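Every protein chain except one is present and positioned as in the full complex.
Just so it is clear, A, B and C label the chains in written order, and each chain counts residues from 1 on its own.
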Amino acid sequence: MTQATGMFVAETHTSAVTWLFTIEKMILEGKTKYQNYQICEIPRFGKSLLLDYNIQSSLMDEYIFHECMVQPAMTLHPNPQKVVVCGGGEGATLREALKHNTVKQATMVDIDEELVDMVKEHMKEWHQGAFDDPRSTLVHTDARQWLVDHKGAGFDVILSDLPNPHEDGPAQFLFTKEYFQIAADAMSDDGVFAMQAGCANENYPFCMVSMIETLESMKEVFPYVAGYYGIVTSFMMPWGFVLASKKHDPLALTEAEIAARFAARGVKNRYYTPRYHHSVFTLPEYLLEAKREHARIVTDANPYKWEA
Amino acid sequence: MTQATGMFVAETHTSAVTWLFTIEKMILEGKTKYQNYQICEIPRFGKSLLLDYNIQSSLMDEYIFHECMVQPAMTLHPNPQKVVVCGGGEGATLREALKHNTVKQATMVDIDEELVDMVKEHMKEWHQGAFDDPRSTLVHTDARQWLVDHKGAGFDVILSDLPNPHEDGPAQFLFTKEYFQIAADAMSDDGVFAMQAGCANENYPFCMVSMIETLESMKEVFPYVAGYYGIVTSFMMPWGFVLASKKHDPLALTEAEIAARFAARGVKNRYYTPRYHHSVFTLPEYLLEAKREHARIVTDANPYKWEA
Amino acid sequence: MTQATGMFVAETHTSAVTWLFTIEKMILEGKTKYQNYQICEIPRFGKSLLLDYNIQSSLMDEYIFHECMVQPAMTLHPNPQKVVVCGGGEGATLREALKHNTVKQATMVDIDEELVDMVKEHMKEWHQGAFDDPRSTLVHTDARQWLVDHKGAGFDVILSDLPNPHEDGPAQFLFTKEYFQIAADAMSDDGVFAMQAGCANENYPFCMVSMIETLESMKEVFPYVAGYYGIVTSFMMPWGFVLASKKHDPLALTEAEIAARFAARGVKNRYYTPRYHHSVFTLPEYLLEAKREHARIVTDANPYKWEA
Partner (left out) sequence: MTQATGMFVAETHTSAVTWLFTIEKMILEGKTKYQNYQICEIPRFGKSLLLDYNIQSSLMDEYIFHECMVQPAMTLHPNPQKVVVCGGGEGATLREALKHNTVKQATMVDIDEELVDMVKEHMKEWHQGAFDDPRSTLVHTDARQWLVDHKGAGFDVILSDLPNPHEDGPAQFLFTKEYFQIAADAMSDDGVFAMQAGCANENYPFCMVSMIETLESMKEVFPYVAGYYGIVTSFMMPWGFVLASKKHDPLALTEAEIAARFAARGVKNRYYTPRYHHSVFTLPEYLLEAKREHARIVTDANPYKWEA
């Protein structure tokens, strides 16, 4: 037995377990209107961002989350020119979208201006200049309302990189069928939508499988819906995403076709590679089981309530 | 911010993070010559075994670890009759092997008799009577020496379910090239070997990739070597395994063939299913990267030293 | 920096700090109708009792708490024959009272029969046979009601060794002016009352000083009221008590008189010694300050609510 000495941040993952991240150095700490944040050094993980004491991303593996957040959807669209990022505070989701040289305009809509201002200055390893790209526009407002206001805008890809739907949290109504319809209405006829959908482990698959279920219930809008996941070590679990597509089938995409698109568009990935595409979209049995047993259609009237 | 009240077991995973498992109830606690153990209730995980304050398996997902430990190797062999489990304390590895009705004899060689005695009585949900199966034999001795003594015995499948190779730990020399040769010498000409090989996350892939490297260095003995992994939620990460085969290629096995073997042998799995076989064997890029950069051939002269 | 490995019980002491007790061995664990309990080995503290994950007493220093709980009141009374212990689960308060050979009858009234049954068998180091003393009677009922039922019984000493007054807890109405009146009514004309009154540190003096204030508001019943404290290392702080006396003044007792009483009654103490009597009753300035600023009279209508 050994006892602890040092500085730690505690994050609780269900009633089963609490993670104590070792904090080697607290780089910056603050509070915005919406959340508190810490930028700190975690041994081996490197520089990391915590929001409300939950780990958001670390330099060790932020590329995995952000490639998963962006690359399947961008790659699936044959010619993504107009892209929207809903949320996406660190700027790394925007960065990943801009990798595709087909992009003409990329708009990031994040309600937390103070956080993004902080990120611009203190998290350059994440955005890598994405905010200064001439194709980028940054808007600070509610992403759902912004999409309502852009009905018919014909976006090719919408990437929903939002906080988990905690009760009374700012993103609760951006995980509902109505929101997905609003996104669809702002997309082109062959638009692709992707979202981060929560934990994809056996302990808390509930949000992810309900997101799949909800998007699948919109067959007339999104004939193709596919859950997928990335192994995000700093999250201590696989993380879930859902892709919904108006015209193109992600599972029909071949390794060769993906490789060709990457080559044509100048895209280089570390996690979502042509070889690995199929595995990313093949869900483990426990997720299929959880979907059969626990999934429901999530609506504004009955929104998802993330359990602490 | 909230503070903790209650009972917890702390397990450290590298310098980055400590896991605090919530202990709802301590069922049994003790110490053998080799290790201390706790059987306890963890919320959502259910009844769980901890060894030296490291989580070993929980009812929630022990099937994932144990199917991965056993099923790929057993399935690959066209007619596994003689099986050896090295280690395998909980009896669940033995249980998984016995699922295949081809098996005529299954010998479990675990050095820790006190632990296995405790398991027989207090962990029935794990072994499910496997120790009483007439095909089973239980031996309490060092597994490596036992295999030396059974050179030429012609085992079809050897399953190495041993503790991680901590320096001066009981299993350090059961993660070396020499040990693998000893196992090969006790196997039939088309024998299959599988081992648990440690963490398969991006933070600590080092043991697993060195085990692949070491087995790959024995091409004349094992022409087919493949790393694979299972998503074990209670371990907070994907877990790594390596399969080494004298004659049969695991990647050549088709979904249909696997389904046929399961049907013929009366095997039902929850995680390692025909559909999922391919995904299990497709390693994420970061493991391939780690293998290129950090793997080495591990020998008795230079054994692996697991970092705390 | 070092990280934790092992088993721990966490107890929160206000929003400022959480204590993680190292659990070397869990001896017994269970749940009664009123509380959960653990008997465990804590390094250096030795065998210890936890109730609802709060440390109650450890072999290292239970004598300090229990001498303070009992000896000042018993010693002050010139001839204590009839004694009541309200609460007192471990039996050590009873043990301390029985040290005085003047005692003819000692009644312990503890509502939690299951706990006391457990204590009898598993905490012999605490009660040391006190329950079997022919002078002892054990009653399992609500202590307040029992005292109501014994109005006029003329007890010489009443010792109130009850859990802190948590909202909706079993002892909330045994920390009120009405309860103190009930106790007074069951006492002889020169009876002495003593109670454990909560933390006596600078961080949470609020309960203790309100108990002093409340008893001081009953001058016609208890002309002498004195707060005092013991340094209980396993509680991480000095612990507060209040003595209220109908006739005898604790501060008038001289070192010589105390020594004489101890000698006459066969009492040997380790903490509350004649030499140390005065120090025990001399409160540090911060408690006097807290009393001036924060104390209030606590009544059934407005009971004390212990903050988590």
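Going forward, contacts are C-beta pairs under 8 Å (C-beta built on N, C-alpha and C of every residue); 3 or more make two chains touch, one makes a residue touch a chain.
As the structure is a prediction and not an experimental result, all values here were calculated from the model.
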item: Partner chains on view for the chain not depicted; value: A, B, C
item: Residue of B:Glu24, B:Glu114 or B:Asp133 touching the missing chain in the full complex; value: B:Glu24
item: Touch criterion as defined above, residue of A:Gln3, A:Gln81, A:Gln128 or A:Asn164 at the omitted chain; value: A:Gln3
item: Touching residue (missing chain; options A:Thr12, A:Gln81 or A:Gln105); value: A:Thr12
item: Of C:Gln105, C:Thr137, C:Thr273 or C:Thr299, the residue in touch with the unshown chain; value: C:Thr273
item: Subunit C residues that touch the omitted chain in the full complex; value: 1-2, 4, 8, 10, 12, 14-22, 42-45, 53, 60-61, 64, 201-203, 231, 233-234, 236-238, 270-271, 273, 275-276, 278-279, 282, 284-286, 289
item: Residues in subunit B touching the chain absent from view; value: 1-7, 20, 22, 24
item: Missing-chain contacts mapped onto subunit A; value: 1, 3-12, 15, 18, 20, 23, 25-26, 29, 38, 53
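The working rule: only the chains that are shown with their structure count from here on.
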item: Inter-copy rotation, subunit B to subunit C, in degrees (Cα atoms; steps of 5); value: 180
item: Interface residue overlap between copies subunit A and subunit C, same or different (over half shared); value: same
item: Rounded Å distance between subunit A and subunit B, as computed from the means of their C-alpha atoms; value: 33
item: Rounded Å distance, subunit B centre to subunit C centre (Cα mean); value: 54
item: Subunit A and subunit C: spacing of chain centres that average the CA atoms, whole Å; value: 56
item: In subunit B, residues with contacts to at least two other chains; value: 1, 4, 8, 10, 12, 15, 18, 20, 53
